[in-house]
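Removed: one protein chain of the complex. Kept in place: all other protein chains.
Showing chain A:
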Amino acid sequence: MSKKTYDLLFKLLLIGDSGVGKTCILFRFSDDAFTSTFISTIGIDFKIKTVELRGKKIKLQIWDTAGQERFHTITTSYYRGAMGIMLVYDITNEKSFENIIKWLRNIDEHANEDVERMILGNKCDMTDKRVVSKERGENIAREYGIRFMETSAKANINIEKAFSELAEAILDQTAGKENNDNQERVVVDRKNQEKSPAYSRCCTS
């Protein structure tokens, strides 16, 4: 039998229109002509990342859609077990921002009702092409009582921060209902803990 070496496991999803940058947020690979690594041929399904928050060792399992969003066929099976959702739009694409409302409704229909949500306005590096102001992002987030952040997967702005904030929100929520369900996810063994910064990029390049 293997011992559990973590305290909590959070399943996170990325949702939003096609082209807003979800895959880039999860996946560092950029589709430049020179990449020829193995993964650029096959593509990524999900990642497991370990973060430490308030002394708890948390495993984040982060999933990308396999492009189902193009056909608006994201259904219950993709949402199953999700505890956090990153709802992404593109600040240079008005339509992707308007569709946030649609995605919120889709989440209401298919996801757990207590799923933590966070809105990301991605591509904030493209200042000259911006059509959605930061204020509009903040307003919609406030209206729905959701966290909000502008990010850039390309310039690596706020990506790590967004994931650790979402994880923290889920942690707050789980702490609130400790001792109820979730027994299975909870601690067994806290030895071997290592301080690894939240969502660190350990590459030196």
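Throughout what follows, contacts are C-beta pairs under 8 Å (C-beta built on N, C-alpha and C of every residue); 3 or more make two chains touch, one makes a residue touch a chain; residues count from 1.
Everything below uses one rule, namely that contacts and distances are computed from a predicted model.
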{"item": "Listed names \"Large ribosomal subunit protein bL32m\", \"Guanine nucleotide exchange factor MSS4\", \"N-terminal E2 ubiquitin-conjugating enzyme\" or \"Anaphase-promoting complex subunit 11\", matching UniProt entry of the absent chain", "value": "\"Guanine nucleotide exchange factor MSS4\""}
{"item": "Touching residue (missing chain; options A:I48, A:I101, A:A155 or A:A175)", "value": "A:I48"}
{"item": "Contact footprint on chain A, counting only the chain that is left out", "value": "1-2, 4-6, 9, 27-29, 36-39, 41-50, 59, 61, 66, 192, 194, 196, 200-205"}
